[in-house]
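See below for the structure under consideration.
Removed: one protein chain of the complex. Kept in place: all other protein chains.
We call the chains A and B, going by the order they appear; numbering starts again at 1 in every chain.
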Amino acid sequence: MRTYIIRRLAQMVPVFLGIMLILFLLLQLAPGGPTGMLMDPRMSAEQKQELAEKYGENKPFYEKFISWMADAAKGNFGNSITHKKPVVEVIKDFIGNTFLLAIVSLLVGLFIGVPIGIVSATKQYSAVDYGTTIFSLIGVSLPAFFFGLLLLKIFAVELPWFPIFGLTNPLLRKADWIVRAIDKAHHLVLPVTVLGLTQAASFMRYTRSSMLEVIRQDYVRTARAKGLRDKVVIYKHAFRNAMIPIITLLGFSIPGLISGALMTETIFSLPGLGKISVEAVGQRNYPLILGINAMLSIVTLLSALIADLLYATADPRIRYD
Amino acid sequence: MKEKPILEVKNLKTYFYSDSGTVKAADDVSFEVYPEETLGIVGESGCGKSITCMSIMQLIETPPGKYEGGEIIFDGIDIMKASKKQIMEIRGNKISMIFQEPMTSLNPVFRVADQIAEAIMIHQKISKKEAREEAVLMLGKVGIPNPERVAKDYPFSLSGGMRQRVMIAMALACKPKILIADEPTTALDVTIQAQVLQLMNDLKKDYKTSVIFITHDLGVIAEMSDRVMVMYAGKVVELADVEELFTEPMHPYTIGLMKSKPDMKTTGDRLTVIQGNVPNLNQLPTGCAFHPRCPYAMDICREKAPDLRDLSSSRKIACWKEFQEEGMKNE
Partner (left out) sequence: MTSNTTVSKCLTGRKDKQVESFWSSIFKQFRKNKLAVVSFYVLLVIILACIFVPIFSPYTMEQTNMQEKSLPPSAAHWFGTDDIGRDLFTRLFVGGRISLGISLAVVALECVIGILLGTLAGYYGGFVDGLIMRIADIFLCFPFLIICITIVSIFSSGPVTLIVTLAVLSWPSIARIVRAQILSLRELEYMEACEALGISDSRRMFRHLLPNVMAYVIVYATLGIAGTILTETSLSFLGMGIRFPIPTWGNLIQAARNPAVLDKYWWYWVPSGVAIFLTVMCWNIIGDALRDAVDPKMKR
């Protein structure tokens, strides 16, 4: 286990450096360079020169990269040009909503997708199985933005049950926390439906195929031959093994989850990273957009590490290697 | 006749249905198992040995399989008609099974002792702790050195021979009346094979268990069994006491098997030396399924399948060669 973790960490270091290097290159390639936005067309050439000097524009490439990395390590990604605040502060303001949406949807997806996937695999070729297959096929084929708009059209425009946009009702700003919590939940219903069902669809597919693979294994037959009840065979012996590849896939699906959350935010105009990224790109606010990229890449890297740890706990063959 | 059989299989039919046709994996199979005896089952790969035994345990996946008829009488009940609850009480408790592949037959994510204890716990209604102690005891009985330590191991850290010992411990933990061993040593090295066979013989005597022993290996059959059943293409073709069968094989297929075995003492040979191929079970030849390969084949063999008939009190055979002579005598 120790060696396994150390090995995984060692593999992560170059990946992390690579990510940062690519982002740094993008920043350099951005029109006007990293300081481009600070420059005023009215400035004289000398002033520009001075500014570039001040921001270390003229240093050699590797020095610039190292100082950028050193800043990044301290959490300093520069200032967001439009917010007049450090990038980190801006991200802090918005990342909570994105995570709320992503995590709630992930949980919804897991709690719907995994059990249905199991039942579908154990009742192969039954009506339940066909229903599941069709549902998950639709779920992975329906574009999130179209699904979101359909929900908006039906449940917010035609039937005014849910708000059309935002995460809070401004009129309730001063209300009790419980009222505000309910209000937030109310705002989240449609977005979580979109993202949660998309996630559920892919977990159903994973779980079903993983279970079908495991159910055929000899040890499942052994478990049945011992006289265990079907439920114990399926949920203890089979699922415990089917879980292992699902955990791996969980790690791989984090970038997809994040992208889905960003898309969903945009459709429902939720104040999150997705919304500010799109804005930032529109305003050519490169320090902010690259800060967001770096932040989300690190989140992905960390969740991959967590998935690895879970994987190792689930699989004794790795734990004791 | 001997004492009362503890297991009677009568006209068992287990078929598989697939796109490419129907496979009659066990077709009208009948035999008995007597207390404390070892019944060996031999036959080429794919002749339905495993399916017959899995049917006794009701372990066939349905679909694609289907039990198309027959009775399996054990302890006064017909397993084919038994309730789920009755079957759960029999499985792993009164009849247990060891499989061919020790490497994959144990669940990789649970500790060895827990896997054994699980069976003890449900059948003997004792606490987890007691069941674990019992499991460690069983590990000692199957000759595993340092059982306390191995009990905490996961299967991946054990060798094939050790895993098969664990399987045996698991199968015998509830002192079953019948132990079905489906090629338990085929996947093991020759030396390990001998040790495991020895162990099974010893334990069988200790536990007074009847054994159904499936193998490809006539040497092993000769060593292990009291009676032998020969199967071909889903059917029983000959059933006899072990000495009788080896001194005077009667069914042409059995004769072929004996011939293909160069030396009684060599083990590990696969029985594929008879001329011709094992037929595809979904397109069997008409009449006696063995006729394309049989040196004694007659006209009737191509038209009508012979049924399994008593030749003497201890011997049954399904072959026109024998009945034809009998028939001629009667005329």
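The criterion applied here is as follows: contacts are C-beta pairs under 8 Å (C-beta built on N, C-alpha and C of every residue); 3 or more make two chains touch, one makes a residue touch a chain.
The structure displayed is predicted, hence computed values, not measured ones.
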**Asked** Considering the full assembly, with which of the depicted chains is the omitted chain in contact?
**Response** A
**Item:** Among A:6, A:70, A:107 or A:164, residue touching the chain not depicted
**Value:** A:164
**Message:** For the chain left out of this view, which of A:97, A:122, A:207 or A:293 touches it?
**Reply:** A:293
**Message:** With the missing chain put back, one of A:47, A:67 or A:259 would touch it. Which one?
**Reply:** A:259
**Fill in**
Those residues of subunit A that touch the unshown chain are 11, 14-15, 18-19, 22, 26, 29-31, 124-125, 137-138, 140-146, 149-150, 152-153, 157, 164, 209, 212-213, 252, 255-256, 258-259, 262-263, 266-267, 273, 277-278, 281-282, 284, 286, 289-290, 292-293, 296-297, 300-301, 304
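Here, only the chains that are shown with their structure count from here on.
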**Request:** Round to the nearest whole Å and give the separation of the Cα centres of subunit A and subunit B.
**Result:** 53
**Residues on subunit A engaged by subunit B in the complex (per definition of touch)** = 125, 217-219, 221-229, 237, 240-241, 244, 314-317, 320
**Partner subunit A, residues of subunit B touching it in the complex** = 57, 59, 63, 88-93, 96-97, 99, 101, 104-110, 118-119, 122-123, 154, 156-157, 167, 170
